[in-house]
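All protein chains of the complex are present and in place, except for one that has been dropped.
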Amino acid sequence: MIEIRVQPGDFDPAIELARLEALGGGAVASFVGQVRGDGGLTELFLDHYPAMTDRMLRALADEAAGRWPLIGVVLIHRIGALGAGERIVLVATASAHRAAALESCAFLIDRLKTDAPFWKRERFGDRSHWVDAREADDVAADRWRRPD
Amino acid sequence: MIEIRVQPGDFDPAIELARLEALGGGAVASFVGQVRGDGGLTELFLDHYPAMTDRMLRALADEAAGRWPLIGVVLIHRIGALGAGERIVLVATASAHRAAALESCAFLIDRLKTDAPFWKRERFGDRSHWVDAREADDVAADRWRRPD
Amino acid sequence: MAVDILYFAWVRERIGIAQERAEPPAGVVTVADLLGWLAGRGGGYAEAFAAPERIRAAIDHAFAGPEAAIAGAREIALFPPVTGG
Partner (left out) sequence: MAVDILYFAWVRERIGIAQERAEPPAGVVTVADLLGWLAGRGGGYAEAFAAPERIRAAIDHAFAGPEAAIAGAREIALFPPVTGG
């Protein structure tokens, strides 16, 4: 079971986890990313490239399912204007093996950060700016790349 | 915020995740372990050493909080008789950094498997046996040990 | 060769449009060539592509480096490094 959603609205981690738990694998790992309100942030706006986003998220889920014995993958990413504390992203995986669930969950969020065409713009009252990509994210994603 | 519970009853991952999300760190990782119904398992019984369990879980949570910049840790482990599909354990962590949340979550479940005094007995109809410890669990826990 | 060109994030804002259909001349072979050609239009284009090393590209929904050939592309997207998750 692979489920991928890109949506403006919120999602309920409980529903997604319950769906993965119902698969009976025994191990469910998840990661939720939220908007941090640091420095007086008033809005986070998420732009994306619709035709490519779905394709890249699906490719990542397929790669994870090829590398680990997974029985379920859920990837949900929100778009549009979000306030401090709101959820941005959910990655959740199910497997019969805890290491497979945990590692694939880390793989998916690390690689999503560099491979999926989303862009964040932060607003602080009257000022707003597009967020710069972080080198640390490239490093985190690179550790999952295997020698050819 | 460190919360540790050892209880016969079920827990609701949604409530625990919501509590961690409310801390505003921006990154929440979780792991849920459930009873697998493989091979016709009819019951999993969990024995434990009450006075030591709480102490060991608290020591693990403290160690995680010392190694990663965490703002929240939840450890819940059930005891007693559980049926196939029922939840056994929840590990959830919150941080301002996704790597800290993900790594500490993996650390906690790996080390819990070797450091917390729980014992599983599996029942298959009329037959039951105590589960043997797995060498793979020792290996997984050892990778978190640091040189002195 | 006509191709759809899409812009995202601050690239889109500087250029002022999200998408256009363009016909790069024959000498425009790679993504880097395309950036140079577009920058040559001046104005918001020159501003958006002043530092081409800050631009990422996708050809038909797959990431493509600056040396990638654009021949046969139906849709080329130009944007800053991604920042999702």
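We call the chains A, B and C, going by the order they appear; numbering starts again at 1 in every chain.
Just so we're on the same page, a residue touches a chain if its C-beta (ideal position, glycine included) is under 8 Å from a C-beta of that chain, and two chains touch if they have at least 3 such contacts.
For clarity, every value in this text was computed on a predicted model and none was experimentally measured.
Remark: the absent chain touches shown chains B in the intact complex. When the whole complex is considered, the residue among B:1, B:15, B:52 or B:81 that touches the unshown chain is B:52.
Within the complete assembly, residues 33, 46-49, 51-52, 55-56, 77, 88-89, 109, 112-121, 130-134, 137 of chain B touch the chain that is not shown.
Going forward, only the chains that are shown with their structure count from here on.
The chain with its Cα centroid farthest from the Cα centroid of chain C is B.
In this assembly, the C-alpha centroid of chain B lies 49 Å from the C-alpha centroid of chain C. Centres computed as Cα averages put chain A at a distance of 26 Å from chain C. Each chain gets one centre point, the mean of its Cα atoms, and the points for chain A and chain B are 23 Å apart. Among all residues of chain B, those that touch two or more other chains are 98. Under the contact definition stated at the top, the residues of chain C that touch 2 or more other chains are 85.
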